[in-house]
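My structure is below; once you've seen it, I'll send some questions.
Here the complex is missing one protein chain, while the rest keep their positions.
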Amino acid sequence: MAAPGRRGDARREMAAVLDAYAVDALVATLWARGFRVLGPTVRDGAVVYDELQSADELPVGWTDVQEAGAYQLVRRTDNAMFGFAVGPHSWKQFLFPPRVSLWQAHRHDGGFEVEEPANGERPLALIGVRSCELRAIAVQDRVFLEGRYGDADYAARRRDLFVVAVNCIEPAGTCFCASTGTGPEVEGDFDLVLTEILDGEHRFLVESGSERGEDVLRELPSRQATEADLEAAGRAVAAAAEQMGRSLDTTDLRGLLARSLEHPRWDDVASRCLSCTNCTLVCPTCFCSSVQDATDLAGDRAERIRTWDSCFSLEHSYIHGGSIRPSGRSRYRQWLTHKFGTWHDQFGTSGCVGCGRCITWCPAAIDVTEELAALRAGGEESDAND
Amino acid sequence: METVAEPIAPSRGPMAPRPFHVVRRRRETADTWTLELEPAEGEPLDVAPGQFTMLYAFGIGEVPISVSGDPAGPLVHTVRAVGAVTAAVCASRPGDVLGVRGPFGNAWPVEAAEGSDVVIVAGGIGLAPLRPALYEVLRRREEFGEVVVLYGSRTPGDLLFRRELERWRGRFDLQVAVTVDRGLDGWRGEVGVVPKLVADARFDPDSAVAMVCGPEIMMRFAADALLRRGLPAAQVHVSMERNMRCGLGHCGHCQLGPTLICRDGPVYTWDAVEPRLAVREL
Partner (left out) sequence: MQTIDELIGEGLVFRGMSPEALELLCGCGSNVRFTDGERLLREGEEANVFYVIRHGRVSLEAFDSARGAVSIETIGEGEVLGWSWLFPPYRWHLDARAIGLVRATRFDAACLREKCEQDPTFGYDLMSRFAQVLIERLESTQLRLLDVYGNGR
């Protein structure tokens, strides 16, 4: 991982301004430096993340309208390149792929030998990483890198990651990163951060957060940022913080959830939840996985494949002939109490970054901010159940 | 569009098994075998009593199995054939190769029990994860007060380590009581439940450490019996089990409330576990 960026007063000296052409040059520069460049693009009526060959492939002039259980792309009246929030994809599919071969082995001398993998994967460069997503990566770093055991696959994909972050100027109806303290302004580990300014000339304030970022920035056509540029960017970011679609009282959610395990609200949400696992698929921090061990027909070669898994599946808690959590109620409770509560106990942070994807992509329009508020409101009831 | 990303992590990563030869194989009961394993190459494992490994049958899968042998000796596992992987593991013969990852998890509090009475309570295959603790205790017998082994199983034919049990029972510094749910085949021992053995055992509840392992229901009733004898819940230790896919704290399956069994367990104190078990389907 590149050296972490230090924000603050230093930003004024390092701030520059790019135009739309320079964003394209950024993409090209990163490819030229050996990165595989990934970024947002429109496909199938949504903003998804895929390889970007040029800035033309960005969702130029698109914005998203999001509500519980609803997502729609709508044309803007300007040519904003990042005038949307987040779609169903998160960056976890690249750092923590949905299906990955962990190792392959062959029979050998009565035993077996695990093979060294072939080399040659380009390091990744991510364009358009939002604050919530940056924090989500940090959350997964905690899970996969900072325990007693590191996840070797994640570490290999995470190494040399180049992050071009983007400050949100257009949060969506389901965003609540301001409540979770994870945005909209980007903080933390990034190489470059862009703030799109639509006020006047279409331009991007760019700041570097690392030496690598600075190095790339020097290759791009840019001009010095003026006070006016800085103010315009500041206004856009401040405005975004006021436009959150949702809010959440995060006060001691860990304690609240620990006390609410028998709250009647769980029955209520269970009557709506389909256990479809959409929320865990779109959530940028959900990390549950399973493994499949397979062999070829001759039985000479074996492979272990790791796949995404979801605590909403019955198999997730299967042991000794049955599931510990057979009911939908218990599985929804597991997901919500883990995400907002026991994640603190297990990893020292919240598991939620306020991106709102789970709300948007739930076919039953279940809203976690609403569910948590209901649990909090029913305080007297749940205490009586203790 | 099911593409599988190619492997990029080195082969010695913590998800890759090490090959171990089966050295010895012994049948314990109709469906349980004990295997002794040695590494095909490299150092033997450094195992503490209570820990487990992920045992891999080539091409079939892996399962978490507690270590059941002497921590100072070779790697020993006692496995019950209940599914495809365990059936393959149990069918392996001397010379065959299994994969091993680990050891993982925390240990029975043997050292912390020095100076106290030790009460080992096992049910069914639960004696296997406790046997390493007993070996440790017997190796330093003078450091402990009363040492009690209480063991129950379904029928006499399901008792593990039968000959060893008889040897332990023959010692003058060890209390060993065994019971079965049903007496068959000329069984002349006790027929009844483990909690009754707890009620009748000789130990000082003000200065004792209990280690309990077996099916979850049995552990609950045994813990209850120990508490009724006056043992504090913090001195009763149990070994918990949940679905496990990695052993590394990465797959999210083995959660027990705010803990991960592969990392914070499998050994827990009863006062920590009991509130979790009180919530159904947690």
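Letters A and B mark the chains in the order given here, with residues in each chain numbered from 1 onward.
Basically, a contact is a pair of C-beta atoms (placed from the backbone, for glycine too) under 8 Å apart; a residue touches a chain by one contact, two chains touch by 3 or more.
Because the structure is a prediction, the values reported are computed rather than measured.
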Residue in contact with the excluded chain [from B:Ala91, B:Ala112 or B:Val191]: B:Val191
Residue, one of B:Pro39, B:Gly183 or B:Pro205, that touches the chain absent here: B:Gly183
Residue ranges of chain B at the interface with the undisplayed chain: 82, 123-125, 153-154, 158, 179, 181-184, 187-193, 195-196, 200, 214-215, 217-218, 221
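To be clear about the criterion, only the chains that are shown with their structure count from here on.
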Cα-centroid distance, chain A relative to chain B, in whole angstrom: 39
Chain A residues within the chain B interface of the complex: 97, 99-105, 107, 110-119, 121, 143-144, 147-153, 155-157, 258, 261-262, 287-291, 293-295, 299, 302, 304-306, 309, 311, 315-320, 324-327, 329-330, 334, 338, 341-342, 344-346
Touch list for chain B against partner chain A, complex: 2-11, 13-17, 19, 21, 40, 56, 58-62, 82, 95-97, 99, 241-243, 245-246, 248-253, 255, 257-260, 263, 279-282
